[in-house]
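All protein chains but one are shown in place.
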Amino acid sequence: MSGVVNRKKLYEIIFESDTRAGRNFDIALLVAIVLSILVVMLESVELYRLRHTTLLHNAEWFFTFLFTIEYLLRLYSVQKPLAYATSRFGVIDLLAILPNYLSLFFPGLQFLLVIRALRLLRVFRIFKMGHFLTEGNTITTALYASRRKITVFILFILLLVTVIGSILYVVESPYNENFNSIPISIYWAIVTITTVGYGDISPVTDFGRLLAAMVMLLGYAVLAVPTGIVSSEMMAARKEQHLVTTQTCPHCIRQGHDADAAFCKYCGGEIN
Amino acid sequence: MSGVVNRKKLYEIIFESDTRAGRNFDIALLVAIVLSILVVMLESVELYRLRHTTLLHNAEWFFTFLFTIEYLLRLYSVQKPLAYATSRFGVIDLLAILPNYLSLFFPGLQFLLVIRALRLLRVFRIFKMGHFLTEGNTITTALYASRRKITVFILFILLLVTVIGSILYVVESPYNENFNSIPISIYWAIVTITTVGYGDISPVTDFGRLLAAMVMLLGYAVLAVPTGIVSSEMMAARKEQHLVTTQTCPHCIRQGHDADAAFCKYCGGEIN
Amino acid sequence: MSGVVNRKKLYEIIFESDTRAGRNFDIALLVAIVLSILVVMLESVELYRLRHTTLLHNAEWFFTFLFTIEYLLRLYSVQKPLAYATSRFGVIDLLAILPNYLSLFFPGLQFLLVIRALRLLRVFRIFKMGHFLTEGNTITTALYASRRKITVFILFILLLVTVIGSILYVVESPYNENFNSIPISIYWAIVTITTVGYGDISPVTDFGRLLAAMVMLLGYAVLAVPTGIVSSEMMAARKEQHLVTTQTCPHCIRQGHDADAAFCKYCGGEIN
Partner (left out) sequence: MSGVVNRKKLYEIIFESDTRAGRNFDIALLVAIVLSILVVMLESVELYRLRHTTLLHNAEWFFTFLFTIEYLLRLYSVQKPLAYATSRFGVIDLLAILPNYLSLFFPGLQFLLVIRALRLLRVFRIFKMGHFLTEGNTITTALYASRRKITVFILFILLLVTVIGSILYVVESPYNENFNSIPISIYWAIVTITTVGYGDISPVTDFGRLLAAMVMLLGYAVLAVPTGIVSSEMMAARKEQHLVTTQTCPHCIRQGHDADAAFCKYCGGEIN
């Protein structure tokens, strides 16, 4: 019996943030996540790695053990452990500890611990920043509504850069050792069409530059497409939200009233 | 007689994907295209080219012969061979085999075989991804509707970069060997105004940098134009899709009625 | 008397393109402009300059004399020479010949002859590409309507890059010889905030890179502003063009009819 109560209590503390204990736990968790990320980042900087080897190494394992215990407690306290383990947050929670254990076999993987930054997404839930969540949802909705258009667009871009990259490879490779294979040329095409333009690989022949200029102007026009897609979706999302009601005035039978209207704007009659 | 039946049967298998045989053929074709592209890409990487010279060379010719036979069968089975040969897919199908034959005379051209990636566009038809096609059509419609605006815009940009490039050539060429001709300077202007910015060519004089900074700010404002064009077209396309029904007036057989129309706006006849 | 007739005839040939002679003159002019630009471009390429010195030099002067005569004839044939000389096309026509004469005193200026590319803008008038002109006008209208917003925006960006550039100069100059003055640092800030990013100047200190990263994220958000301005103007321009009429049906007194409606879509009564 007490075990059940403990599990329920634990659940409230770990998963919810309505109680004082739950809230404190969540805030402590956020602090621990931020600190552990700082530790991993510092360890990646040679200067600090050499100076504070043991300290950073121990801190890393300390946080990993902490999050491991937390992960096990979550599994224990939740009613459906499998549902949690396969949920989005469950997977992130696992990914946040796994790299350190894997680093025992594959040194270097511990730096992937930074993935635990994704755990910070809880911050919205904890501080009940509902407004921000709503805004985030609007963005997500717009992106979700345009997922097919964007998929078609990305596929089209991939075909385009494959063809452009191959043509540039044929034109440039005899004179430019940077274009030494088709995959590299495709990489160049992506760097160019997205207007990133590192400059580590760039055409040197006249014909190659002419083609590159055409690719850039094309990319200029093409860049407008995803923006157009998302813009139009976001405005559609906005409109639905703010839409005037379809309510009809019972006195003059006219429509077009705002959602907050209590009286008909045409005849002054009371509506609903 | 049997020849005719065979041609019809062949047509169903090769061109359509309703029957089991047609579907299997199309999927096998997609796999063959992807494999052949991988072969060409691997051959372009020196490491693999040197190690597996014969294997890659043979694989390349194997796929080319395969696609050549397929192309001839398409010509044979279709009712109007010329119409197919001059259609978009017909031209792509030919371009997908031609480079290898040309490479016998001009070595290096076989890498253009990657153009056969465009054959993958069939994937939409094969898997009946109608939804994706519709989305693709919306994009295409928006781009088509804005073709004139974009043409005017590209012409304007070309005049602009010609003038800017020449001015920068006059300013920079005495001090900067990278600006050693007007065409190169125009190339620089395109690289800059599209915000690609490789950095292989960049101004070094104070006046040149001042002009370059003005070009960039101009490009910043100008970049907004194609996006504005496509955005407004896409929203117009969205609206027409949602507002105008596809209903035809039974009296005058004309379309374009609003969703709330009870009478034809052209002839006054009752609709639906 | 005959002088007057000649002037009128000349005017028709040179300025208009309705008559056969006028049309032929205009087309010959376009060809001459394109050829003369090619000559100037070729002369700027060292290879051709050294090989065909005399030929290119003579061709350049030939076209300059041709355009000078044309300019004088324009001045002679037009009724108000001053109005023409100060009009947009008049100024461009003068700028198209001036650099060559100035190059006698300041060698190198002849390359500015490329400015005569702007004379090609006549192409729209000559070929009566009304549709394109309309499209161009829509763009121009949208840009004109947003001129104040864009001016405010550019002023804001100039203040921003001045402040950012100075801060980066203070941070970077002791460790990075590329940031060797505030104007150069402002140039860097413009290159960065417009996302051109040549990479010839880039921060090397940790703090400088942190600031640069913030500038980039800022630029990311700021880039959205001009696009938003132009997009919203272009859509407003579109709407006004396509607006439904404000016509009211005389039978049922309801509005919302399309511009091409001959009958009321609600009651079927004839309108206007």
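Here the chain labels run A, B and C in written order, and each chain numbers its own residues starting at 1.
As a working rule, a residue touches a chain if its C-beta (ideal position, glycine included) is under 8 Å from a C-beta of that chain, and two chains touch if they have at least 3 such contacts.
As the structure is a computational prediction, the values presented were derived from the model and not from experiment.
Set against the missing chain, the residues A:14, A:142, A:164 or A:215 yield one that touches it, A:142.
Considering the full assembly, C:159 is the residue among C:72, C:159 or C:252 that touches the omitted chain. Against the chain not shown here, subunit B presents residues 195-199, 227, 231. Mapped onto subunit A, contacts with the missing chain fall at residues 37, 40-41, 44-46, 108-109, 111-112, 114-115, 117-118, 120-121, 131-132, 135-136, 138-139, 142-143, 150, 154, 157, 183-184, 186-187, 190-191, 194-200, 223, 226-227, 229-231, 233-235, 238, 242, 256-258, 260-270. Subunit C residues in contact with the hidden partner, per the touch definition given at the top, are 148-149, 151-153, 156, 159, 162-163, 165-167, 169-170, 173-174, 180-183, 192, 195-199, 202, 206, 209-210, 212-213, 216-217, 219-221, 223-225, 227-229, 231-232, 235-236.
The rule is short, and it goes like this: only the chains that are shown with their structure count from here on.
Checking A-C or B-C against A-B, more than half of the residue-numbered contact pairs recur only at B-C.
Subunit A and subunit C have Cα centroids lying 40 Å from one another. Subunit B and subunit C have Cα centroids separated by 28 Å. Shared contact sites, meaning residues of subunit A that touch two or more other chains, fall at 195-199, 227, 231.
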